[in-house]
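Pasting a structure below so you can have a look.
Removed: one protein chain of the complex. Kept in place: all other protein chains.
What follows is chain A.
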Amino acid sequence: MKTVIIKYNAGNVQSVMYALDRIGASYIYTDDESEIRSADKVIFPGVGEASTTMAYLRKTGLDKIIPSLKQPVFGTCVGMQLMCRFSEENDTTCMGIFDVDVKRFPATPGFKVPHMGWNNISDYKGALTEGLADQTYMYFVHSYAAGICDYTVASCDYVLPFSAMLHKDNFYAAQFHCEISGNAGQRIIENFLKI
């Protein structure tokens, strides 16, 4: 099986690579279109700011390549946000794979932003969360979140309910960091590779 991690100007993706190493999965880290298109599985990680990363995706054409992929694609954190329609983070038009907007957590007493730490996800369904115990905790670090929508396959609650995971056709996404979410996060990566 050929797994590609998409290379772009995202922040540190080292922990994603190590997570794949731990489960014994090989991968190629590349931005080459033919390599990406010929992969069995594509991982689109993300750490960074929406407008800068989106501008980079446009410049390199990845903004057109990613939505046109037919194999299973898994976006995490900012990767998930860039797969949505629009992000309030510097008013960024994103790739629009998921028809939902990404909004900043509204300032609310008692809720710090970023939402940082372990929070439980709930109401999950679908292949990626198979075998997870109910109300499993995942590690989140983010200031913006996608609302609940038709594609929500796992939700989380901070200030208000938001999408912890999205799924549409061959596109899967998680707002939390599977790679550092303990054994539960590892299970999600394993489930993705098994699709």
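Following the convention adopted for this analysis, contacts are C-beta pairs under 8 Å (C-beta built on N, C-alpha and C of every residue); 3 or more make two chains touch, one makes a residue touch a chain; residues count from 1.
By definition in this document, contacts and distances are computed from a predicted model.
From the set "Carbohydrate ABC transporter membrane protein 1, CUT1 family", "Imidazole glycerol phosphate synthase subunit HisF", "Xylose transport system permease protein XylH" or "(2Fe-2S)-binding protein", the protein name that UniProt assigns to the chain left out of the figure is "Imidazole glycerol phosphate synthase subunit HisF".
Touching the chain that is not shown, out of A:99, A:130 or A:157: A:157 (per the contact rule at the top). Where chain A meets the omitted chain, the residues involved are 11-12, 14-15, 18-19, 21-22, 47-49, 107, 112-120, 137, 139-142, 157-158, 177, 179-183, 185-186.
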